[in-house]
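Everything below concerns the one structure shown next.
Removed from the display is one protein chain of the complex; every other protein chain stays in position.
Showing chain A:
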Amino acid sequence: MTKLGQWLCGLALLGSAWAALALAPPGLQPPAPLRQALLPLPVYLLVAFGCYSLATVGYRLATFNDCEEAAAELQEHIKAARADLRRRGVAP
């Protein structure tokens, strides 16, 4: 199954479970406090996911390594390479 397919199945499952419980006809309703928590749940989850995304990307951005040593090392290597290549007759 494609990722899209997995998402659609997951959403359909959760969606129908939520709809069954939250939007049930009066006879089959779960107790009032549960219903109150259940109704806005999708929105809460969306907001929670949004916050998680921001926090994760922010954290990863802050901890993104700056490879100073690698860059410096590369410059060294380039110097050595150039010198050697010149000796061998390649003109970079």
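The criterion applied here is as follows: a contact is a pair of C-beta atoms (placed from the backbone, for glycine too) under 8 Å apart; a residue touches a chain by one contact, two chains touch by 3 or more; residues count from 1.
Going forward, contacts and distances are computed from a predicted model.
Enquirer: Looking only at the UniProt record of the hidden chain, which name from "Small ribosomal subunit protein mS29", "Dolichol-phosphate mannosyltransferase subunit 1", "Pyruvate dehydrogenase E1 component subunit beta" or "Translation initiation factor eIF2B subunit gamma" is the right one?
Expert: Spelling it out: the chain absent from the display is recorded in UniProt as "Dolichol-phosphate mannosyltransferase subunit 1".
Enquirer: Which parts of chain A are in contact with the chain that was left out?
Expert: Contact residues on chain A toward the absent chain are 2-4, 53, 56-57, 60-61, 64-68, 70-71, 73-74, 77-78, 81-82, 84-85, 88-90, 92.
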